[in-house]
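Only a single protein chain was left out; the remaining protein chains are all shown in position.
Up next, chain A:
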């Protein structure tokens, strides 16, 4: 919870009206983004993202499992988000649960596509080892360490970075397993397969304060919002998911406008993230 005086509220709103926000940014500029990959050695892939004072970690763990009977040619991906009380005392006990579920559900919608698996940012069929028998289960965990607004964009970016950092061990399947028998597998600990992350979308949240909308809102600005729309967009410019927060209703034409603004911003964000991720990977290799 952010406690603001009336004067501070007016200051924030007035600044947004005049396109110069409290920290000197314009309405459509992000805070500096820094990416660090490979922060958790025990995971198959991990990344830490800092956007201003917001800090999140994403980790990807891969385990061998059995594919769903309904979709024998696809692996499985599960996404969870944890809001640690380290970030805010409000998250203690069950306090962060509601926010955690909300964030997890939105991220699942954005990254996993429709029920049939179409439009998913992660190619589920690449996770299959032996059709109908063995597949990789990816567990993607997001952790909020420090929260200063715009958690969803940060988590989306962290998951993208963590996935591009992910190496999945090459698996040799022993031939000769008959019928329902589970074949024997040999997991290589030297050869790793890189994960294709070109289809993973980014999430852009536009927060509406007064008549204008801003990107990358701080928690102070978020406390003044009337509504916020989070759009996830991939490199092709297609929308992969959308969700709305905040109580105020929006005119349909405003939503269309927000989507086109988000698409424009996403291009810059994808390029910025990609260069940051490759810089982080290069830095990691040198060490």
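Here is the rule we use: a contact is a pair of C-beta atoms (placed from the backbone, for glycine too) under 8 Å apart; a residue touches a chain by one contact, two chains touch by 3 or more; residues count from 1.
As a working rule, contacts and distances are computed from a predicted model.
Visitor: The chain that is not shown, which UniProt protein name from "Exosome complex component RRP41-like", "Radial spoke head protein 9 homolog", "RNA polymerase II subunit A C-terminal domain phosphatase" or "Protein inturned" does it carry?
Guide: Checked against "Exosome complex component RRP41-like", "Radial spoke head protein 9 homolog", "RNA polymerase II subunit A C-terminal domain phosphatase" or "Protein inturned": the hidden chain maps to "Exosome complex component RRP41-like".
Visitor: Which one touches the absent chain: A:41, A:89 or A:252?
Guide: Considering the complete complex, A:252 is the one touching the chain left out.
Visitor: Looking beyond the chains shown, say which of A:38, A:96 or A:113 touches the absent one.
Guide: Considering the complete complex, A:113 is the one touching the chain left out.
Visitor: Touching the missing chain, which residues of chain A?
Guide: Contact residues on chain A toward the absent chain are 98, 101-102, 105, 109-110, 113-116, 118-119, 227, 229, 234, 238-245, 247-252, 255-256, 259-260.
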